[in-house]
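Sharing a structure below in structure tokens format, with a few things to ask.
Omission of a single protein chain aside, the complex is shown with its protein chains in their original locations.
All chains are identified by letter, namely A and B, in their written order; residue positions are counted from 1 within each chain.
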Amino acid sequence: MTWDPTCVTEELVVNMGPQHPSTHGVLRLILRLDGERVLEVRPDIGFLHSSLEKIAERLDYRQYLPYTDRYDYLCAMANELAYVRAVESLLGVEPTPRCQWIRVMMAEMNRIASHLVYYGALGMDTGATTVFLYCFRERERILQLFEDASGQRLLYHYFRIGGLRNDLPPGFCEGLRSFLDEFPRRVAEYDALLTRNRIFRSRTEGVGYLSPEAALSYGVTGPTLRGSGVSYDLRRAAPYYVYPELEFDVPTRPEGDVMARHLVRQEEMLQSVHLLHQCLDRLPPGEINVKVPRKLKPDPGEIYVRIESPRGELGVYLISDGSEKPYRLHWRAPSFHNLQAYPEMCQGAYVADLVAILGSLDIILGDVDR
Amino acid sequence: MGLRELEDRLRQLPGNLPRAPEQPLRRWAQTHHEGGLSVAFINVVDKVLDTGRACSTWGLQFGLACCAIEMMAVGASRYDLDRFGVFFRGSPRQADAMLVAGTLTLKMADVLRRLYDQMPEPRYVIAVGNCAISGGRFYHHAYSVVRGVDRVVPVDIYVPGCPPRPESFIDAIRKLHQLMRRESIADTIGHGERQHEDFFRKRELP
Partner (left out) sequence: MSEGQEQQIASVSSPEPLSAELQEIAGDLTTGGCVRAGRPELLTTPENLLPLLNRLHELPEPYSRLTDLCGVDWGDRVQVVYALCRGYGAEMVLVKVDLPRAQAEVPTVTGLWQLAFWPEREVAEMFGVTFVGHPNCEHLLLPEGFVGYPLLKDYEYDRSNPLLSPDPLREDPDAVLGGPPSEDETGAS
């Protein structure tokens, strides 16, 4: 059959999701297509809306802590960190130095684990299945360390208000050190396997462009923003805990495409390794818990706490009315705002690019829908 | 009341009694063909089909929330669910079992039911995690979380945990295989829908 230049294509509306292996959870996309070209993408969210903000108003400050894990389940430690920091600020409590170092350590380990899932999932989305298995092999080692420390593989409930559940178990630092020694070699392996693969490169370079101006207007943060050439990292811009004392780079790429975001995350994993080495070297001895009252009743007031989660700027807006329960808790969800810029990135893309672009956003639907 | 008594009482409820399937095919074989050979033939066919089913179970990947990440981990290198013949599919039309992993919300409920209806018989449902079993942590105060997947689709196997460990995941798969090996074509052919459908008429869902 020969190609007929007078052939006319019709617009077609296609539904994608909410049950789809490449939407990273339960996201529904309504696509308007002209042949292979995407004319319009309309995300439909809310399929995992589990009323987390309402539940906070019904429980007391300690009871809500496990729910923060279930909010963005790939970086449970980061959510715990943000929430615990907000409540401690309301109470006027400052954690002990050792506790702060351990919290930062856990957050950085969680960043590596979260980026490894991203790495594997992007590989899957672009058709490279093997790298997924490689990434999960390394992720299991981190999960093993988390399990040793907290007793859980995924949702840790390790940070407590005023401290930690327990000190680091014996052998933790040695285990972490051996992992850190090996990990950069593994990243080089992924790099050779996925990033320098010609097919992967042609599917990601120049695809899904996001300009810095659009990123500003949409409130995009995290590695997605840094892939557009803006060097904004809350660990640097508004540092918390021991980050001012630590030395690290904020990787930035100017291209603004899928590959740029991918390289930023890959570099971030190595930066986390660098940070963890410093944490291990400088981890001070001492107490991990400070005394907090049995009944937590912060004075009326409010606090807005922001931290850098693996997905971007994670904010907690917490209002206290002097009772045992939070009056209002609001999550500033990084994925929620990053996903909003998705239709902008998909302009002029092909259908097959959609999943690659979505994968490069690294959204978690628990974070989007709350 | 102890747990054991509760279990016993539950077992005595009419809805939970194991129902003897009518098996019209087996009856027909027994009456029309002087028993013997045809019944043996059904047994052989059952054996072949059930072994096939149990050795290559294709699961519908229905990851909803946190448990889905554990489901990915079970499928990946360390736990390697492939060695039990389980392979995740994206389409309900190619799946034997639906693994519902995570929090089911109101908005998602009818999607779940529609996907279940699209799966070919015999179909199985595994509810993974506390949220899928009863709403779990969200049981008391959530306004948008369905209190258990079994309010929307019938569930064969429940896997407790928040999230369940990969080992309990694998245990659920083994139990599913046991369940599959009890399946007979005599139950399905001529019998129409399986007993699950009665369960629904009783619950009167919207």
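By our rule, a contact is a pair of C-beta atoms (placed from the backbone, for glycine too) under 8 Å apart; a residue touches a chain by one contact, two chains touch by 3 or more.
This is a predicted model, so every value here is computed, not measured.
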item	value
Residue among A:46, A:163, A:251 or A:310 that touches the chain left out of view	A:46
Sole residue of B:100, B:152 or B:176 that reaches the chain not shown, by the stated touch rule	B:152
Listed residues A:193, A:230 or A:290, member touching the removed chain	A:230
Touching residues (missing chain, whole complex) on chain A	45-46, 49, 51, 53-54, 57, 88-90, 92-94, 214, 216-219, 221, 230-232, 237-241, 244, 298-304, 306, 313, 315, 317, 319-320, 327-328, 330, 332, 336-337, 340-341, 344, 369-370
Missing-chain contacts mapped onto chain B	1-2, 5-6, 9-10, 13, 106-107, 109, 134, 139, 142-148, 151-152, 203-206
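Please note the rule applied: only the chains that are shown with their structure count from here on.
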item	value
Sites on chain B touched by chain A in the complex	61-66, 68-70, 72-73, 76-78, 88, 90, 92, 102-103, 105, 107-108, 111, 115, 137-138, 140-145, 162-163, 165
Chain B-facing residues of chain A, complex	18-21, 25-26, 46-51, 54-55, 58-59, 66-67, 69-70, 73-74, 117, 120, 132-134, 136-137, 139-140, 143, 153-155, 365-366, 369
